[in-house]
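A single protein chain has been removed from this complex, and every other one stays in its place.
In this document, chain identifiers A and B correspond to the written order of the chains, with residue numbering beginning at 1 in each.
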Amino acid sequence: MTAELGLILLLIAAALAALQFGLGAISLRNPQAGGHASIKPVAVLQGIAVALSFLCLIWVFLETDLSVKLVAANSHPDKPLLYKFAGAWGNHEGSMLLWVTVLGIAGGAVALFEKRLKVTSLTATLAAQAAISIGFYAFLLFASNPFERLNPAPETGQGLNPLLQDPGLAFHPPTLYFGYVGMSVAFSFAVGALITREVGPTFARAMRPWVLIAWIFLTLGIVAGSYWAYYELGWGGWWFWDPVENASLMPWLATTALLHSVTVLATRDGLRAWTVMLAVVAFSMSMVGTFLVRSGILTSVHAFAVDPKRGAFILALLALYIGGALTLFGLRIGTVREGNRFDPLSREGALVANNLLLSAILGIVMVGTLYPLIAESLTGEKLSVGPPYFNATTGPLALILVAVMAAGPVLRWRRDEWSAMARRLALPILFGAAALLAVVLSAPGIGILPLLGLVLAIGVGAASLAPLWKRNLRRTPLFTWGMVISHLGVAISMAGMASESAFTKETLTAVTVGETRSVGPWSVTLKEVHPVAGPNWTAMEGAMEARRGSTLIASATQARMFASPPTETNEAAISTVWDGQLYLVLGKHQPDGRWQVRMWWKPFVTLIWLGGILIALGGLLAMIGRLRRELKPKGEAA
Amino acid sequence: MRILALALLLLASPALADSQMPDAQWANTQLPDPQQERAAKALMEKVRCLVCQGQSVADSDSDLAGDMRSLIRTRIAAGEKPDTIKAWLIERYGKWISYDPPMSGITAPLWIMPLLLLVLGAWLARGRFRKRKSG
Partner (left out) sequence: MKRTWLWIPLALFGLFFGVMAVGLSKPSSTTITSKMIGKPLPKFSLPPAHAPQPGLGSASFQQGQPRLLNIFASWCIPCIAEAPVLLELTKRGVPIDAIAIRDRPQDVDRFLKRNGNPYQRIGSDVNSAVQMALGSSGVPETFVVDGRGIIRFQHIGDIRAEDVPEIMAALRAAR
């Protein structure tokens, strides 16, 4: 019965979304009709209905109701509870239900908490949000019903892809989805603003916390995905420029740009059209990413259930929403008053540079991801665009971006002087120069990108603290702290990337039990190999012991075999010490009795993700800071 | 339950559709000369794995990727230039095999586009700036 209840709730939610859209459309045409008052409760109810529907899906997964087709195809009675739970969104239909659930909840939250916007703008925003929901409800109900029954019910289920049976990954997709779909709020705000022509600082201030929330989730989602790939794929790589990774990076780049341009709009009433554009683009990138992943149009390691018919459906939704929003933009933005202009050397100027570089990187990632498809349809020849291309093109731009990031926060709004900027950055530049000297002396022959990366990371790390200088730290606003911590996170993450690429030591070898090999400063011994059994897998486990000076680390790496579906995975033994990670993998058993072992010593690699977490933490502080300030009674809510 | 699972593990492994052969000589062993190994590794990172779709042969567990690593290391050790090996692979599998698209008529837009984007962006941004008053 739970499945039927879920389906009914989904239908109710879809009907409420239609009602919400209708109310919005009527009251925008006829403000006297009184629709403004009723649209808010409808939006809240819609959010509740769809959330309950999603709970029903989780419930059928928890009780492994094999008469539900989706459960039979993706779950198994023997699966650990956590993965039964996560199984609800570890598949196409369930994750699309999660997608509309986030859409509905976000719409309900806007209806409940948004107090700053004019009532017409809020109505238009909620109507736009409902319009997006309607399309995705239709997609679920007509093309991806998660509650479909199977008759007769099978004896047992097929199980969840073992690569996905991992605690980190269980919560990675929902995190990313909160980010992806959270950007729908910014999109709806932009559409609402275009409809009512209210593009100004009020719009920017109202939109900013929503953008921040989505951006925090996107950041955390990407960090988690990267760490998952790092420890699960077993070769020590942490970013592969795979289409699915790119699909998550593109909305993040657009949202990061939006976060900065919205500041210009909120503070100086500049970049009006551009900010609206970015708000549209950011959510469009989320939808494009979903389309790319779901349609199977690009091949990827992370391949999802692939179905061209579903692809066509999502593409039609893209045309409707992105095409519609861009048409509205073309029609309306010309009638919006142009924002304030400013001097090139100013805080605004630096933020424009930030937007320019982020957008260029976004364009490169997008075109690079799609290019094989374009080239094949033009010439019939298959091409691959991979890490060498993306590193060579986005790397230098990212370095310039980070350099601008050092300067931006110390510049004044409106107009500043070169000499003043140089004075404020003197100390960070000194730090950078010292780092340059130190790296060149201690590691001659280091590549140019890692070298610049390290030097910039040190200099920028110092510069990112500059806005706190000579300030009373306790009276510094929370959002300034947020910016400082995010920027520091970028520098730290970049230091990790540069160090990993420059100083990683690799040893690939075959050893008998008891033998010792060295990797970097470590001597690693394979102590023993024995079989172990987990809840739904069996494995050969290699017990390893690593020694550096007086430090002794014991760890275990497993080659796991899953029965349903039959798959092998590697569990790397990753030991974290203060200055990096030791990454050990047990490979194949050779006929001569030796075991293949892959070993990496990765100095300071952890900084990559630590920096990422700091970036998100900065976002959180900024959001709390903004909300606290704006919720104070004297706020200028119109 | 666990003992049963272990017994299954020992019995079941030959049923997997995977070769029983050991890894090729240089599939998972580094070349003794660090400079050659670096060249080989750099090439492996650019060569796309044939059976795994979406990974380079440098970080794939598949047997064919291992054989390709071995082939690359053997040839580098024999003194062949990475570019020659890459050309040999492209001759057999097409441009698809290389993650680093070689500059040609069809890939030119890909390499020019980043510059174009920056120029376009700068041109768009120019309108936002005020002329600087002297003094």
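Quick note on the criterion: a residue touches a chain if its C-beta (ideal position, glycine included) is under 8 Å from a C-beta of that chain, and two chains touch if they have at least 3 such contacts.
Every value quoted in this text rests on a predicted model; they were computed, and no experiment measured them.
Of the options A:G311, A:P396, A:P477 or A:G534, the residue whose C-beta touches the omitted chain is A:G311. The residue from B:V51, B:A108 or B:A122 that touches the chain not shown here is B:V51. Within chain B, the residues in touch with the undisplayed chain are 17-21, 24-25, 50-51, 53, 63-64, 67-68, 70-71, 89-94, 96-97, 124. Within chain A, the residues in touch with the undisplayed chain are 273, 277, 280-281, 284, 288, 291, 295-297, 299, 308, 311-312, 315, 318-319, 322-323, 326-327, 329-330, 333-334, 370, 373-374, 376-377, 382.
Just so it is clear, only the chains that are shown with their structure count from here on.
Inter-chain spacing, taken between the CA centroids of chain A and chain B, is 24 Å.
Interface residues of chain A, counted against chain B in their complex, comprise 233-237, 240, 242-243, 270-271, 274, 299-301, 303, 339, 341-344, 348-349, 352, 356, 359-360, 363-364, 367-368, 371, 375, 378-379, 381-389, 393, 397, 506-510, 531, 533, 538, 561, 563, 566, 568, 570, 587-588, 590-592, 596, 598. Touching chain A in their complex are the following residues of chain B: 1-2, 5-6, 8-10, 12-13, 16, 22-23, 28-30, 41, 45-46, 48, 52-56, 58-61, 94-101, 106-107, 110-111, 113-114, 117-118, 121-122, 125, 128-130, 132.
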